[in-house]
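The complex appears here minus one protein chain, its other protein chains still in place.
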Amino acid sequence: MQAARRGDGHVSAAAEPRQAEVIERVHETRDLFTLRLRLTEPAARAAYRFAPGQFNMLYLPGIGGVPISIASDPDDPTTLDHTIRAVGRVTRVLAGLGHGDRLGLRGPYGRGWPLAAAEGHDLVVLTGGLGCAPVVAAIDYAVARRERFGRLAILQGVKHAADLLWRPRYDAWAALPDTEVRLAADEPDRHWPDHVGLVTDLLGEVRFDPGATFALLCGPEPMMLAGARRLIALGVPDTHIWLSLERGFQCGVGHCGHCQLGPWFVCRDGPVFRFADIRWLLGTPGF
Amino acid sequence: MTEAHCLPRARLQALFDRLGERGFRCIGPQVRDGAIVYDDLSDASALPVGIGTHQAPGRYRLEHYAHARCFAWSNGPQALKPLLFAPEEPLWQVTRGADGRVTFASIERPAQRRAVIGVRACDLAALTLHDAHFLGAAADPGYAARRAELFIVAVDCSHPADTCFCASTGDGPAVTGGADLTLTELDAGFLVRGLTDAGRSLMDALPLLPASSDDLRLAKAEIEHAATSQRRQLPGRNLRDVLFANLDHPRWDDVAERCLACGNCVAVCPTCFCYTEREDAALDGSHSTHLRLWDTCYSAEHSYLHGRLLRANTRTRYRQWLTHKLGGWHDQYGRSGCVGCGRCIAWCPTGIDITAEAAALCKPPAAETDT
Partner (left out) sequence: MTTPPKPPFADPAPHQRRPRLAVHKFSSCDGCQLALLNAGEGLLAVAAHFDIVHFAEAGVVDEAAEADIALVEGSISTPDERERIRAVREHSRWVIPIGACATAGGPQAHRNLAHAESWLASAYPQPEHVTALPTATAISAHVPVELELPGCPVSTAQVLTALTSLLAGASPRPEQDKVCLECKRRGQVCVLVAKGAPCLGPVTVTGCGALCPGLGRDCYGCYGPAENPEVATLARRFRDLGLDADAVARRFAYQNIGAAPFTQAVRDWRRPAVGHGDGDD
């Protein structure tokens, strides 16, 4: 099962991107959108594989590149979803792309979620904001192999209720057996159906066996640190808590040095890390 | 390693000539703008004959002597690094057609046989580290192409500067490997040893004489003196744990008062490898070249993440450099990233001394403030 690998990152550093085309641009929220991309060369498309948690470098000729995690089903790597916040100089141009537009794509890069190791365990997926994007492929993977995993708890937090994306997906996952979906908003609107406050508050309200759980965390680092500490307090070993980090990825293969976190090249050694390995340094200002 | 033979000083040109006949473009040390730099050099008389260097924290000066030696100096600001890890290099070219299609073209890298003469042991140690970095699982094509065609003539370092500490890092002053051919300079000439097949083959073509036991004894003594005369040293070969355990040490604030965050230490360091990527685009966007340029962990862009800087101030930028150089490298490449060349000491505009900073950071804060 190729998709269970964490990714080997053996993509050449200076290899030029391949052409991709926009199949669809999906408006998600006020500042989030999804680009559904397809590599235009059939051979490249057929050869492309990715592991949940890996990312691509999207590249606009003459403008530059930006790392974006792959948010679509790893069992269909011919179509690659990239959910993006239009906030920087590259992403704001990406936001203007539509059907048929062409751009460059390099990847996939990095090491993804430890899904093979997580089989036979309960899964807790704890995400904040756009942190849900790097785990959605992992959820898709687990849902497609539902029998291999125990209980599944999906917890997503947003700042404003209006920031929640993929409501239909959460509804669909909530309908699966042994699956709980809980949503939290710091600033709810009148229709907010679930928790008001921090998403980490919800860890005590969902069912999982702490001694037989893998936790996948993605979102702002303070939120992940709080979540990891809460999970440990609940009895989840720190070796079973995995975090997806972001740094200034440029090359994607641990050469350009921009993504270093202490001894790690986050693009190559991560972006998914085991909390036990990085907890001594994560959260230290300046790293 | 072959047995040493002697190349008389008057026949040194033969080394350049034989390399040239083999298709190598020779690159060697020479005086330019008040420093010893490496550039094209096919005439042995253009070597820095009678030149020495005086180096101190934040200071570098050439000195002139009456002797005929041409390698009696310690390293200038650069040696191998810019020849292999180019300061600026295109990574790909892209065109956008009128129909919006984008077409990528890789960069052609014609074979270029280059021979570098005069490389020191510290820079060979750095080369080994850059090889590990750039030729690992995701090999860098530009570096790999240049590296494959490189012939190295090393020279044992007989005149380390006051800023040198290669003996303490274990990387010099004697050449023990990593070159094709190695020279030891004596007054009368050069002891020559081949370290690779290519080096031994070249050696066979040189007008060599047998080395006398006096030559060998003198060479050994000079190297030993070059090691024992070094006054600086790092407080240990592996400072990873002590540095990461002292991220709040007051010495970081102290050094931030002296550091310009200019990145000169990075630029002259033979192992620093960070780069940034840029676009060089036509005004109408029809074509663009994607470039990479040397970067430093002192730049704003280096720690840019989502509209903020992870390292906004000099304290955290210097700390990033030092904890990586003497700490993170152990995890990444199995040893410290410092080879003891001392360039970061001499070429720091304010003379910050890595050995002094490391020593202070390895002491408990209370003891440090007493000194």
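For reference, chains read A and B in written order, and residue numbers begin at 1 within each chain.
Following the convention adopted for this analysis, a contact is a pair of C-beta atoms (placed from the backbone, for glycine too) under 8 Å apart; a residue touches a chain by one contact, two chains touch by 3 or more.
For clarity, every value in this text was computed on a predicted model and none was experimentally measured.
Peer 1: Could you tell me which displayed chains border the chain that was left out of the figure?
Peer 2: Its contacts among the visible chains are A, B.
Peer 1: Tell me which residue among B:299, B:320 or B:336 touches the hidden chain in the full complex.
Peer 2: B:299
Peer 1: From the listed residues B:268, B:341 or B:358, report the one that touches the chain absent from this view.
Peer 2: B:268
Peer 1: For the chain not shown, which residue from A:93, A:117, A:143 or A:212 touches it across the whole complex?
Peer 2: Answering carefully, the residue with contact to the hidden chain is A:93.
Peer 1: Looking at the full complex, which residue from A:17, A:62, A:134 or A:157 touches the chain that isn't shown here?
Peer 2: A:62
Peer 1: When the complex is taken as a whole, what residues of chain A touch the one chain not shown?
Peer 2: 60, 62-64, 87-90, 92-93, 96, 98
Peer 1: For chain B, enumerate the residues touching the unshown chain of the complex.
Peer 2: 32-35, 37, 58-61, 76-78, 82, 87-88, 257-264, 267-268, 278, 281-285, 293-296, 299-301, 304, 307-309, 312-314, 317, 346-350
One rule holds in what follows: only the chains that are shown with their structure count from here on.
Peer 1: At what distance in angstrom does the C-alpha mean of chain B lie from that of chain A?
Peer 2: Measuring from centre to centre gives 39 Å for this pair.
Peer 1: Contact residues on chain B for chain A in the complex?
Peer 2: Touch list, chain B to chain A: 91-92, 94-96, 100-107, 133-134, 136-142, 240, 244, 247, 273-279, 281-282, 285, 287-288, 290, 292, 295, 297, 301-307, 310-311, 315-316, 319-320, 323-324, 327-328, 330-332.
Peer 1: Spell out the part of chain A that touches chain B in their complex, as residue ranges.
Peer 2: Those residues of chain A that touch chain B are 8-19, 59, 61-65, 87-88, 100-104, 246-248, 250-251, 253-258, 260, 262-265, 268, 280-281, 284-287.
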